[in-house]
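Note that this complex is displayed minus one protein chain, with the remaining chains in position.
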């Protein structure tokens, strides 16, 4: 059984993340969404909120998806969970450079873990959690980027 | 009559911005400099100061330029002002990727607004407001980057 | 009246080119499609065929479009036609670098001509005349890339 | 059973290709090396020679690898072989842009086929069949790039 | 006698920096490591600590290396020290763009100073002080990136 992790902040999860997760499920038997909980990084949503949103967006649809928070190095958690691969989405050149650095750092740390990349659908090639938050901040229309229940949470955050 | 906006922080305006504005005026009948006033972003100069500097640098020279602050999404403000295009300058690859993301996000939000790009003159291809601020912080020579009245304001900010 | 040229090989014209031409027509009053006829470059279609295909694809729809072949430097032809701007589409980083070089070379040759860039629609961001020819060579489906009358010409070329 | 193709010219196969094939075999149950035989492209080695070299380099080691020549569109051949994924190696930015275009073109042609990417080992990040041929042309040392039996074939080709 | 500076934060120095310094020493007679002490930037280690770590890592091995802190513009300090060149390492595209901007800004400020670039060894092409800090934060293995005495200091910082 092939098991992979899909690590990220998911602050919040978008249709772009969902697209990558669904592609990954065609290759791997089990996919574990790994939500980073680094206390030194600022997130808009708490780890609990982010987990809740990922669960609501992905969990029902796929019984081969698990969701998990992570306060370790990605490779250490991947080993601990018995997975062998790290899944990442690629959108653009700056993504690519960052992923290149992460992949090689991960290999230096743990040779038994490899990374696989999927290319985000054209429709989502401009989409990031940051873009979504910038639009939410100005009450812009989010219907192409996240489902309604996430859009509402976003508007609420910025109107507090 | 063709009307475009040129959005940015302009913190502060540089000769590079002026170059792009002048190129844009050869294509559009009216250009509105849109100074973003996002209260969540840190600026060196206040929105009032930035407006004043842009005005002093551009306004006299071109009666087809207007200056405006903006606390909405760029596309919403563009619609509200009756403009049809967003003008942006391109300098380098990282610029390009960012602009690519912004352009596609803007199109997803509002199909009636398009973006046009001009390439900064060779002389200014390394120039950004951040570079200018870094040099000002160390009292470096700014004469190639901004006019004297802006250089003085910058030195004052960092020597307070 | 603002007049621009849109230079290229158009070997053959695709939906991506059409998208850029339509964006350009929202900014310029007249757009001249400039089909290069460099005898040292190998084309699949002759200059006459390429002109015919562009005409059939664009001409009917827009009375503000003209079509013209060009055997000079782009900037020289642009001056000769009384146009002031060169229109180009941007898709990716390698495009950007090439366009950067061309734009600066053109400026060194003729300061009175400037270039403006439009970003291709997401749908066409992968699309080039070369891709179209590669697919045609294997009798692949071209319906997302070119209209039927061009697809037929392409299949015929490769089955001769 | 998860089946993927790994398409390319393999003119000739290098240690970099082998590295990607081995990574892919950890994810897929069967990997089909797809050697393109486009008669319009110039290759140093014939399709038969390239197949022979790939076979000698990969076949013994892995009973889950098959080797196949291809004179169709990659996606058509992938469908015909009952595979669901296309495997590609990524080395650098220009690779990335090319792969981005190919992936999206392939999706437009056939939605049922997806692409997955592996990042070449650091050691091979500079390595391509073209580099190998350039070095062979000058009788340079190839021991870090290809096995001896391929180096010999290369020297022979250039000393004919 | 050819004298160059190698400026940076060195927060902390890594094997990648050491690699560049050693390459530079084959070209220049004297190399001055210039540790920036900008009080507006947040560093993990103080200027004194960073100097101490650089000294311990480089100083013994090479009597042609000097270490110096810098609270001025890099070009001003370079002039003051009687050096003529700025040494920089290149790893990736985003590095390249940043270095391109810095180099041209430096030239605009001081024409007598030029920059030379060395390409980091493959082994370190993914390595940055930030990567090292991210790994240290999770008590990951640092033996491929920094010497033991720096790894210990890093773990201590994050476990305070």
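In this document, chain identifiers A, B, C, D and E correspond to the written order of the chains, with residue numbering beginning at 1 in each.
Keep in mind that, in the parts below, contacts are C-beta pairs under 8 Å (C-beta built on N, C-alpha and C of every residue); 3 or more make two chains touch, one makes a residue touch a chain.
Quantities reported herein were computed from a predicted structural model and do not represent experimental measurements.
Chemist: Which chains here would be touched by the one that got left out?
Modeler: Counting the whole assembly, the omitted chain is in touch with B, C, D, E.
Chemist: Among E:37, E:69 or E:84, single out the residue that touches the unshown chain.
Modeler: Looking across E:37, E:69 or E:84, the contact with the absent chain belongs to E:84.
Chemist: Tell me, which residues in subunit E touch the chain that this view leaves out?
Modeler: 2, 23, 26-28, 84-85, 90, 93, 96-97, 99-100, 103-104, 107, 114-119, 121-122
Chemist: Residue-wise, where is subunit D in contact with the chain that is not depicted?
Modeler: Residues of subunit D in contact with the hidden chain: 92-94, 125-128, 131, 135, 137-138, 140-141, 144-145.
Chemist: If the missing chain were put back, which residues of subunit C would it touch?
Modeler: 38, 40, 71-73, 75-76, 93-94, 97, 100-105, 108-109
The criterion applied here is as follows: only the chains that are shown with their structure count from here on.
Chemist: Comparing A-D against D-E, which pair counts more contacting C-beta pairs?
Modeler: Between the chain pairs D-E and A-D, A-D carries more contacts.
Chemist: Approximately how many whole Å separate the CA-defined centres of subunit A and subunit E?
Modeler: Whole-Å distance between the two chain centres: 33.
Chemist: Note the residues in subunit C that touch 2 or more other chains, in rising order.
Modeler: Residues 93, 122, 125-126.
Chemist: Which pairs of chains touch one another in this structure?
Modeler: The complete list of chain pairs in contact reads A-B, A-C, A-D, A-E, B-C, B-E, C-D, D-E.
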